[in-house]
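Contents: one structure, followed by commentary.
Complex shown without one protein chain; remaining protein chains in place.
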Amino acid sequence: MTEHGSIIYLEGVTVDYDGFKALNNLNFIVNHRELRVVIGPNGAGKTTLLDVISGKTKPAAGRVIFGKDRDLMGMREYEITQLGIGRKFQAPSIYGNLSVWENLDLSLSRPSKGIFATLRGISTAAEREEIDRTLETIGLQEQVRKRAGSLSHGQKQWLEIGMVILQDPELLLVDEPVAGMTDEETEQTGRLLQSLAEKHAIIVIEHDMEFVRQIARIVTVLHEGTVICEGTVEKVQADDRVREIYLGRQKVAHG
Amino acid sequence: MDESHHRMKRLIGIGVCVAYLGWFVLGSVVAEAQTNVSPSPPLEQALADLSSEVDGTREQAVRLLIEQGDASLLPRMEELRANADRSLRMAIKPVIDTWRHRANLASPDAETRRTAATDLGMNGRVSAISWLETAAANESHRWARYAMEESALLLKLASDDPAVKQQAAAKLGEMRSQNAVPALQALVQAGGGESATAEQKALAQRATAAIERIESWNVWSSTIETLFRGISLSSILLIMSLGLAIVFGLMGVINMAHGELMMIGAYATFVMQECFKLYAPESWFDSYYLAALPAAFLASALFGLILEATVIRFLYGRPLETMLATWGVSLILIQGARMYFGDLTAITAPSWLNGGAQVLVGVFLPFNRLFIIGLSILSVMGIYALLFRSRIGLRVRAVTQNRSMSACLGILTRKVDAYTFAFGSGLAGIAGWALTLVGNVEPGLGQNYIVDSFMVVVTGGVGKLAGTIIASLGIGGLNKLMEPSFGAVYGKVLILVLVILFLQRRPSGLFAVKGRHAEG
Partner (left out) sequence: MFWLVGFVLLFVLPILNVLPAEDSWLHVSDFALNRFGKFLAFAILALGLDLIWGYAGILSLGQGVFFGIGAYCMGMHLMLTIGSQSVYGSALPDFMVWNQVTELPFFWKPFYSFSAAVLAGLLVPACFALIFGFLAFRSRIKGVYFAIITQALALMAWLVFNRNETNLGGTNGLTDFKTLLGFRLSDPGTQLALYVVTVLCLGGAYAMCRWIIASRAGRVLIAIRDSEQRVLFSGYSPATYKLFVFVVSAMLAGLAGILYVPQVGIITPAQMGVLPSLEMVVWVAVGGRATLVGAIVGAVGVNLGRSVLTNSFPELWPFFLGGLFVVVVLLFPDGVMGMARQVRGKFAERAARLPKSQAVEGEQT
């Protein structure tokens, strides 16, 4: 039963690693233009959730529907990407031996990314402009010609975000984007994600509650592969079970 | 006796050197004097008749001598043969052989008894039946007794009594006697002709039934032998792959010089053999092989240590570069061995590994292969114990799983790397040590199996010993299974195809460590 307003719809998804269920009969819906934050303790299955949506992991059971009625099960990663799902990894994943420009140029959404198209393809003026605009957004104009491998950690994170933006996805999957960033960078990232949410649906995984409060409208709490609680930050923070498994644990850790 | 005393006195008079020489002469003379008892008159007559030129006399004499004479007459016979012409020598030979075999039936060595029995059965003298049966009654060694009974029955096949013949044929079938097949076939043929008597026909029927039994057993025994050869090849591959799998699985290093570390182990064995030849008493020779085990392990481990410290250490995390650099090292080692040792070097296996064990009729398992199988099982158990039951193993596994965390916990990761690699290399040395039993020691030794053992590692997957074991069993077994029908070369090609198809289903091998850590 697909909910028609949703951009991504997971039903009864189970991921099984030799008997260990990283996702356990998970149901999860995100609507168009929604910015959803997923939180949960380490090992809750957050990254695995993104793996399933992006096609990296094939679930043992369940359904994954993109948009109206696109079944993602059994599709390859690059096919899913071309459908309009972009992913930013937890650890920066960029092309270290290419320049910043080339990194962005390769990611830019194009009608065909097959071998013969890319052998002939030349960037059009419009495409250049778009890359320039993104460069501005992620603040790497100065570094266009630098080897991406020589960027700082924060810059690499931003570059990867820029690459995902250029794919012009309908759904963005962002895994712990502010890990290792300074406070200022974190805030900038938050603003960037919020502005992106005007046009795209975004799923953000985050640990940093400060950051979550900054950006979140609706928060989903994951624990042991299932959704424990869903709602506004206030509602989630008030939930007893969440306190117990997540916030409670943090308090113990801090105290 | 008197005569010899005289001679002795004379000989003592001559110098020490000559005395020494003479001692041998004397010994033989004494022996002759002792055994040279005079035979009974009819035998004496027969011995004389041997030289007769009259037709039939010689044949009769031969028959008589075979039936009634014994090994005590051998010196006389040898003397006769020494002066005989060709035709006489030919005539005497069966006599001598029969006597020898008959005497050997009582030899203390079971293998000698067995060969003697088989030969008696083949040469077809009816008189031997009773000897064989008597011997069989007292025989304790299973396969010697088998040979005696078999031979006696074979001789009975040539008997005149049809009942005896039929019984013998049936009994031979029961025994699954390989040696009886030609004789039985002859019987079948004799019974198949137009002119065959009813008796012959009945016998032919029995013979046919017996042949069928024997042949259906052959299918079994050859299957068992093929299986054994497969397991034997598997265990060679396993021993080779173990070191490779440890180094690859635990450290992510593909060591293309692994085969050459094996070669070093083999040459260490060879050097140990030569040392024993030169410096140790002859009776110790057999123990060189045991002494060579630690030598092979240490030599290869030392080379491994050097290799790790000078090359591999700088290439951790770059497996393709490691492959190329270690291949370079292997070229250097091969050429070095070729220039120093020459092309071919022979190893004499210790005598306790010669021969084999017969387990069933027609199934013979050579000791050297059994030894390698046993060694591979021991190696697996040893490695398992070391990795999973010891503190060192715990450290090794810790470093494998999380290098930086291990370093934080005070584990000297550099040292663990070096020792792990040295240990894997030492295992290669042991493999080389074992390989000297089944092949030549040559500079290219490591190259022969190396691609196969890489396939084992790839198919088995990284990081799980069980994968390596199953993969080597599979690849070794398939190799031998397909050899008869496809030939060795196409069998190998087929295995490559199978491995590629297998990797379609499981790209990172049988027992890949799943997850993000294994990627990239």
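Chains: A and B, in written order; residue numbering restarts at 1 for each.
Methods note: contacts are C-beta pairs under 8 Å (C-beta built on N, C-alpha and C of every residue); 3 or more make two chains touch, one makes a residue touch a chain.
What you see is a predicted model, and the numbers here were worked out from it, not measured in a lab.
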Review point. Thinking of the whole complex, not just what is shown, which of B:W284, B:F314 or B:Y384 touches the missing chain?
Key: B:F314
Study note, to complete from the structure: Checked against the full complex, the residue among B:V54, B:M339 or B:C408 that touches the missing chain is B:M339
Study note, to complete from the structure: Among listed residues B:A325, B:I347, B:I383 or B:V399, the absent chain is touched only by B:A325
Study note, to complete from the structure: The missing chain sits against subunit B at residues 254, 311, 314-315, 319-321, 323-325, 327-332, 334-336, 338-339, 451, 454-455, 457-458, 489-490, 492-493, 496, 499-501, 503-505, 507-508, 519-520
Check your understanding: In the full complex, which residues of subunit A touch the absent chain?
Key -> 54, 76-78, 81-82, 86-87, 89, 93-99, 101-102, 105-107, 109, 113-115, 118-123, 128, 144-147, 149, 163, 167
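Here is the rule we use: only the chains that are shown with their structure count from here on.
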Exercise for review: For subunit A and subunit B, let me know how many angstrom lie between their CA-based centres, rounded off.
Suggested key: 64
